[in-house]
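If you scroll down you'll find the structure; I have some questions about it.
One protein chain is absent from this view; the other protein chains keep their places.
As written, the chains take the letters A and B, and residue 1 is the first residue of each chain.
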Amino acid sequence: MSSTAVSAAAGLRLPRWAVPAGAAVVIAAAYVVFRGTATLPHDDEAPQFLAVTELREWIDDHRNDNPLFLYFLNYIRLFVGALYTFFQGVLHALGWPGITGVMGALAWLAGGRRIALVAVAGVSTFGVLGLWESSVDTLALVGVAVLLSLAIGIPVGVWAGLSARVRRAVTPVLDVMQIMPTFAYLAPLALFFHIGAPAGAIATMIYAIPPAIRITALAVSEVSPTAVEASVSLGATRRQTLVKVYLPLARSTMALAVNQTIMMALSMVVIANLISAPGLGGDIIRGLSRAQVGIMLPAGVAVVVMAVVLDRMTMALVDRDPHARLRRLDLVAAGVPAAAGVALIPVLPQVWPESLTIDMVAEVNAAVAWAETNWYAVTTFVKDATSYALLNPLESLLTSAPWWLVALTVLLVAWRVSGLRRALTALACLLAIALLGVWEHTMQTMTTVAVAVLVALVIGLALGVAAARSPRFSAVQRPLLDAAQTMPAFVYLLPALALFGTTRFTAIFASVVYAVPPVVRLVEDGIRAVPAPVVEAAVSAGSTPGQLLWKVQLPMARPAILLAANQGIVMTLAMVVIGGLVGAGALGYDVVSGFSQRTDFGMGFVAGVATVLLGVMLDRITQGADRRPSPRKRKVT
Amino acid sequence: MNIRLLAGLVALGLAVAGCGGATVDGTAGSSAPAGGSSASAGSAGTVKIAINPWVGYEASANVVAYLLENELGYDVELPEIKEQLAWEGFETGDVDVIIENWGHPDLKKQFIEDKKVAVEAGSTGNKGVIGWYIPKWMADEYPGITDYRNLNKYAELFRTSESGDQGQLLFGDPSYVSNEDALIRNLKLDYKVVVGGSEAALIKSAQQAQEQRQPLLFYFWDPHWLFSKTELVRVNLPPYTEGCDADPKKVACDYPEMDLDKIVSKRFADTGGKAYELVKNFSWTNEHQNAVADDMTNGGMTGEEAAKKWVEANPTVWQAWIPK
Partner (left out) sequence: MGDSPDSAAITVEGLWKIFGPRAHEVLDGDDRHLDPVALREKTGCTAAVRDVSFAVRPGEVFVVMGLSGSGKSTLVRCLTRLVEPSAGTITIGGEDVRAASPARLREIRRHRVSMVFQHFGLLPHRRVIDNVAYGLEIQGAARAERHARAAEILSLVGLDGHADAYPDQLSGGMQQRVGLARALAVDPQVMLLDEPFSALDPLIRRDMQAEVVRLHREVGKTMVFITHDLSEALKLGERIAIMRAGAIVQVGTAEELVGAPADDYVADFVRDVPRANVLTLRWICRDPEPGEPLDGPELPAGTRVADAVGVASASSRPIKVVAGGELAGVVDRVDLLAFLAGQDTPARAKA
């Protein structure tokens, strides 16, 4: 929309839209002529899939005699597994009194009384919901994954922060890791690390390490160069400067790295249940497979509560007054609940007493059933209308178009938006997808993503513009967005499933809910970042608010809006793939199916790879001319 | 410094040489199924029964779990693991028991014969059969619809927004035993498999289809409590003959009737003691399973409550399972 404003203003010589419009006409004509030729229909038995399935069979047979497994991979698995067993053992030994006390104490040290109350209330919630044991398992898994992620991420991050060369080497890897839809790397992991808690922890680490590295590197590279120079000029060794200058000065930003690592880990452990990692994910998957929101909801709430508690605790560390020192009073105050909790271990039962739990399964199910029956007409209409009006036509368009035409279109669009180099990357990804034999499913997934992104962008733009123009609206909306961004992605499937059953639309709904908050935020910030003098000048020239918006604010916020689109696409793709669990079909379903049916393993694996390629492609197309900052911008800035 | 490093390397090398590398045999990351477990005092051990995603399975699992806990004093874990992954669980130690196995000759060959990590533990007494079903009103209204040869004629009836211009064949959980794609291809049916994702989605659609007279063709199986509540009619595919499903790509026949059986990990069979005995002895009828499953789904009971109800009502049946 910004381009219409610009082109309307600049329509003197050859209109700017002439070239793209011409290209569009040529492509449309080519489609009409070549429609139905050179399509690449899906084949469940494609040789690519079979090869991978065979590889998996081979690995399964040689897991215990191949040296790579025997001396390397299996040791990693054993180590992570042992660590998990240790964490889980300690937590279970602490029992609920011990965990409540210790968490309360840690929270007090991190942020004082208020945070301690949040922590104690949160931990008690696990018990009240009747999910004590799964919650503790999840906590242990998150603990292991976060600990190992930080153990790897912080040193690498510090190194990358100190050396531009390392940073350049690491950044593209991190980019890909972050674009990779979580779902995609479960299959390869199962291949190398089998299933169970260790594989789950490792999958979680892959997801949680990038922010740890990225934010740590940022923290270190932002350390005042003069302070460093001052230290060196006084004859400090590298080590002294690192320990006495870099690390202390980067500390509060590094606490943010810890925070983000925990949040990422928490949203991943749920998904990791698909490869049999223990914890709350099991309850959510159980709810999904029984289509019972009553089972999923408490587990979802427990995950959110855990996210909120851990988020508040670590954010308290980030926000802490840099000069505040631990007062003795706080130490004592924190010691009391810890000591009390530990002292109560032998007295109170380890497991949360059943009399104190609230069972909401039946009530929630009843409420959902009510909504289903009473809103059936509306939800079905919405679902069917979207399918018939948008999804099905677009899908048949993409699947019936010759592959070379789609590739050409992608190349041209990406070239125009993001430049030749990125366009070539995008093209390479698309061609690789074609070679992998998952073209048709990729086109279907792309359809779903396109529709979801369209909806998310429209809503996000509307809300973002509204927020940018009305401070009051923004004030109401902001805490909601904060909360939404703290929640693990999986949770959004719940309401979607309750309303729409298992269809493609469920995935669209969930991904819209998932992607809207960051889009709103980026758009709002983008519009607000338009310099005040520019706005003043426009207003003093007599612009109406509408003119101001269309001619000044939106065009100037274009980079932010592009970034919002980019983020929206990456997030939507991740969610649409997860939507394979609830009927979204195509690549996501292939991945799910790959876990479920041994004969489909190859297809699932390939679909996972294709998802990554699709993610990279969409990212490159929409990257625009600007560098892409790390996602979840909220806390970094 | 260097000497210490060297010493470390030597130690590591010795360790590697000593144990010959690490194998995945389930000894790490999980407690032993019986004895030597970290469970609470007084427990005879921990048994892990995988939960596959259909309620009949859960019914069996819950009854066995209830008896293990209350009659034999074991701790029982019921991890949510789908059919084929559960077999891998025998290898990693995440699973001790699959309480209701539907065929899977390929997995039996791989895990029982080749890898020797699992063993069969006898029949559950349940007869199982998978098939394609339609609501009864359709069988009444459309003559010949139960013959697969006429399905194409009626394909238009079964169109939905998800299946586009083909008829929809509603499928359940992705992990279920399935020949659907091959059947559609080999019988040249103008249908598309749409995945509902769960047993619940199948049940809900079936109930709606019969009550609201909507067309529906779906994948389902017996034993199931639903047959006693909703009238369903099976579509006749080409009859099963021995070996007609040998090549999954070329299947063009109906599913066979199967003796559902129990599979346990080798380790559990060797060291599971009384728990293993109980699992081996477990055997009941389709009616028993349907009763428990019905209570779980429609009676608002948890698995444990439904199991308790059944156990209290049928002491003669289960007492025969308890090892002496």
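Here is the rule we use: a residue touches a chain if its C-beta (ideal position, glycine included) is under 8 Å from a C-beta of that chain, and two chains touch if they have at least 3 such contacts.
The model shown is predicted, which means the values in this text are computed figures rather than measured ones.
Considering the whole complex, the hidden chain is in touch with A.
Checked against the full complex, the candidates A:229, A:359 or A:536 give a single residue touching the omitted chain, namely A:229. Screening A:40, A:115, A:219 or A:249 against the full complex identifies A:249 as the residue touching the chain left out.
Mapped onto chain A, the interface with the missing chain covers residues 224, 226-237, 240, 244-245, 248-249, 251, 322-323.
Heads up, the rule we're going with is that only the chains that are shown with their structure count from here on.
Chain B meets chain A in the complex at residues 16, 20-25, 28-30, 38, 40, 51, 53, 55, 79-85, 88-89, 91-94, 106-107, 110, 114-115, 161-162, 164, 173-175, 178, 181, 194-201, 204, 248-249, 300.
Note for the complex: chain A touches chain B at residues 44-45, 60-61, 63-64, 67, 69-71, 74-75, 77-78, 81-82, 84-85, 89, 194-198, 273, 275-276, 278, 282-283, 285-286, 288-292, 350, 362, 383-384, 387-388, 391-392, 396, 501-504, 581-583, 585, 589, 592-593, 595-599.
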